[in-house]
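Every protein chain but one is kept in place in this view of the complex.
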Amino acid sequence: MMRRKEGRAGFLFALPWLFGLLAFMFYPLLMSLYYSFCDYSALRSPVWIGTDNYSELFHDEVFWTCVKNTILYACVSLPLGMVIAIGLAMLLNTNVKGMTVYRTIFFIPSLVPMVSLAMLWLWILNGDYGVLNTALGSIGIKGPNWLSDVSWTKPALILMSVWGVGNAMLIYLASLQDVPTSLLEAAELDGANAWQKTRNVTLPMISPVIQFNMVMGIIGSLQVFAIPFVMFPGGTPARSTYFYAMYLYDNAFSYSRMGYASAMGWILFVVILLLTLIALKLSNRHVHYGGV
Amino acid sequence: MVSLLSCATAVPSAMSKLSDLFIPGLISLSLLALAGTELRSHPTEDETKTHIAVWVGWSGFEYDAFQSVVNDYNKSQNKVFVDLLSITGNSTKTLISTSAGIPPEISLLSAAEIPQFADAGAIEVLDDACKQYGWTEDKYVPGYWNVLQYQGHTMALPATPSTVALHYNTRILSQAGYSKPPETIEEMDEMVDKITKVVDGKVKLAGFLPAEPGWWRWSWGPYFGGHLWDGKSMITMNTPENLRAMKWVESFSRKFGPAQIESYKSGFGVFASPENAFLADKVAMEVQGVWMHNFIQKYNPKLKWLAAPFPYPKDRPDLKGHTIIEQDIFVLLKNCKHRKEAIDFLAYLQKQGPMEKLCLGQKKSSPLRVKSPEFWAKHDNPCIHLFDDMAYNKSCFSTPKIGIWPEYEAEIGNALDEVSLLRKTPEDALRDIDARIQPKLDQYLNRLDKRRRAGK
Partner (left out) sequence: MTAKKLSTTLTHVALVTLSCVFIFPFLWLLDTAVKPISETMKQPPVWIPSKFEFGNFWEAVNYGSDKVGYIPFLVYAENTVMLAILVVTGTVVSNAIVAYSFARLRWWSRDIIFAVTLATMMVPFPVMMVPTFTIFKHLGWIGTYRPLWVPAWFGSAFSIFLLRQFFKTIPFELSEAAKIDGAGEWKIFRSIILPLSKPALSVVALFSFMGTWNDFLGPLIYLLRQETFTLSLGLEFYHSKAGGTQWNLLMAATSIVILPVLVVFFFCQKQFIKGISITGIK
């Protein structure tokens, strides 16, 4: 009797989400799948065309350019971001004076709105007189033309993404504070140095968090959109910064090819699913659920 | 577990009381917020007059000029009130709202967007209204009238027109020994070689740069007499004239080096500032529109300049006096609520008085053939007659009337990037454009046809 009551309560409590799952998740996903097999523009009803969108994508040079750009970006920004976020978190975890100030400083970048961020960086990254190149110049390095040199536009964006690690860093910091000091002290007594402690105690203890952030990072970096959308419209120069989500948006809203865009969306979804599963499987070996 | 509880209860009791109100507080606030957002997104309408919505992408002084015309209209009668809105990204927003079934009555687009909107079935054909109100070809400057036509129908009405010309810095030109602007491309190339200064591998002054301002990247082909499509179903990028144009664009990178040009360009300031490349004597000649005069007056009135039609290739004198026709246009959206009132407003705008007021306020020429003497007198652009005359020229051109123009344009832009960076040869670039866009056009026309036949 109690079980039945609990079961019903459980279901009722979960109702908002269950409705949300159906209405805002499953239904759109299925519709999106349907649209991907259609010729559909916002103003006209969908017309079934079978796999034409998919075969067109396969032969679409711009599609492959975007795929390449997005993968390159993700492959560099993700590991780089993780290393820096963890490193920063470890630095901040040392009970230094002024912790609150430091934490705020590193967190600020994630607060700046997209438009301002884009404008700000357009200035900083200017090839001739931008602050970054001026700074590099003062130590004898001639900075490249970040905004118009095809080989340097992606690195510029990666640089900007690193600047925004504040969010991830907070999460690492929180998890570092949960690492039992007893374990660290024991390691010290055994004669471990800082690097060994890190490698054998700290990192394993926060490995679930690292794994979580990695998965979220894969999902996020493959969808990079807002900053390049504002800073490099159309992926200029020469589509060096044309990313997957940007081409998707252009197809949906600028070229009115929503079916085509939906096909792109599904391909992205499947890829993310596969990559996440692979990443989880490969990393599970290293993850320790020591936990509280 | 224990630490968790102690952590939670460690919060001082005052804070605790405050945070107890957290959720109830949020809920009450959100009721207020709900009321607020609903009111904001559904403004109450004044019942006494019919309201029509007019959306424009203009801002600043251009918007002000139109607002004053709208005010005149609103004051002149009591039945209809025009709600004028300035919308960033107006084309996309118009498309979105039309697809959502809530279009404005009238929207300001650019003539280049007509095919896309017409094919999508978003805008109304205006042939009947034209007949009713006498908006006929003979009333308008031919260049401006032609861009309103699509597949045999008039799809839009002029808002404000513009043409472009080669603006040149007379001081720099005379210092290099030239008292007249170049007439042919060959003359211009010679001038560019003479005027451009390169010191220590760095560009100090450029005679001309196709990339400055780089606003009409698709236009080089037509300037050399090329066509972007055959008017029916073939993309004709890979043709001799277009190739010649591409090679000419490439020649700048070959002469001065792509990296040097990029480096020079990054030192250019924002368009509307004294650091504008043309205003700051960094570029001696550039293609610009009829509005350029205002910016020169505002940011560097001391600049000595004049305008002339863009040069033509020596062996193509038939192209002499050519220009790009651009036009901001008004379209009537399908399924808008107050069609008749919207057309009446459009009729008001097409009258000479309001039209001249708007065009003068935006410092452009007028699309009507007949212009009042005051219009010319009040216009302070010294070259305004040139800009107006060019629109009568038979060799003036504008964007191709295809529905896939945005995608085609993006492709051309990309090709120009590749060629200017010397990453692709002009031949390859043009061939690639054709190869990529032709199938897209075929498919587009195909599907359009299927829909028409299925009655969708």
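Going in written order, the chains are labelled A and B, and every chain counts its residues from 1.
Simple rule for what comes next: contacts are C-beta pairs under 8 Å (C-beta built on N, C-alpha and C of every residue); 3 or more make two chains touch, one makes a residue touch a chain.
These numbers come from a predicted model, not from an experiment.
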Item to check | Of A:14, A:141, A:186 or A:278, the one touching the omitted chain in the full complex | outcome: A:14
Next on the checklist: Can you tell me which of B:272, B:370, B:422 or B:435 touches the chain that was removed from the display?
Outcome noted: B:272
Next on the checklist: For chain A, which positions touch the chain that isn't shown here?
Outcome noted: 3, 6-14, 16-21, 23-25, 27-29, 31-32, 35, 40, 42, 88, 91-92, 94, 96, 100, 102-116, 119-121, 123-124, 126, 128-131, 134, 163, 170-171, 173-175, 177-178, 194, 208-209, 212, 215-216, 219, 222-223, 225-226, 244-245, 248-249, 252-253, 258, 261-262, 264-266, 268-269, 272-273, 276, 289, 291-292
Next on the checklist: On chain B, where is the contact patch with the chain that was removed from view?
Outcome noted: 1, 4-5, 7-8, 11, 19-20, 22-23, 26-27, 29-30, 32-34, 36-38, 40-42, 59-60, 62-64, 67-68, 84-89, 93, 96-97, 99-102, 267, 269-273, 275-276, 295
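The rule we apply is simple: only the chains that are shown with their structure count from here on.
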Next on the checklist: I'd like to verify one number: the distance from the centre of chain A to the centre of chain B, where each centre is the average of its C-alpha atoms, in whole angstrom.
Outcome noted: 35
Next on the checklist: For a test of understanding, state which residues of chain B touch chain A in their complex under the given definition.
Outcome noted: 1, 92, 95-96, 98-99, 116, 120-122, 259, 262-263, 265-267, 404, 406-407, 410, 413-414, 417-418, 421, 423, 432, 436, 443, 447, 450-451, 454, 456
Checklist outcome for this item: As the complex stands, chain A meets chain B at residues 39, 41-45, 47, 49, 56, 61-62, 126-129, 145, 147-150, 234, 236-239, 250, 253-256, 292
